[in-house]
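Take a look at the structure set out below.
The complex appears here without one of its protein chains, the remainder shown in place.
The block that comes next holds chain A.
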Amino acid sequence: MAKNTLSSRFRKLDIDEFDENKFVDDHDEAVDNQGPDATEIDNLIRIGDTMTAFQLALRNPPLNTKNPAIKERALAIVLRVLTSFKSSDIEPAVKSLDRSGVDLLMKYIYRGFEKPSDNSSAILLQWHEKAFAVGGLGSIVRVLTARKTV
């Protein structure tokens, strides 16, 4: 076959990149939430005030950052709070959340499932049950379809 003797530089272009219908995740480098504050939460857990620790832990979720270290840190803190709960306290804690709080809790629960350790899965399953009772299938669907993971 006769090769096109003029420049063949066009062959190195990836035209799919220039397609205007191509989907790009919108990068929202907006307010960079650093995740909950570890020391304060540690103190609260130590004195046994798990409810407040829980409320605090679910504030400032690191949704927008791409830095995995921040997300890991936040996840570890939240998991510590969740595992320090007694089974009977879970339900009132979940009831105290609003709709977006329940969604966020579900996200953390599913992230917590990814690294099962000791008894974390057992307590997480109970959290899942209670959160599902409040949030319903919608909360799970919102976890599945979320573009910004916690």
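Keep this in mind: contacts are C-beta pairs under 8 Å (C-beta built on N, C-alpha and C of every residue); 3 or more make two chains touch, one makes a residue touch a chain; residues count from 1.
To be clear about the criterion, contacts and distances are computed from a predicted model.
**Q** Tell me the UniProt protein name of the chain this structure doesn't show, selecting from "Actin related protein 2/3 complex subunit 4", "DNA replication complex GINS protein SLD5", "Queuine tRNA-ribosyltransferase catalytic subunit 1" or "Dynein light chain Tctex-type 3".
**A** So the chain that does not appear here would be "Actin related protein 2/3 complex subunit 4", according to UniProt.
**Q** Which chain A residues would touch the chain omitted from the figure, given the whole complex?
**A** On the side of chain A, residues 23, 25, 110, 113-114, 116-117, 121-122, 125-126, 128-129, 132, 137, 140-141, 143-146, 149 touch the unshown chain.
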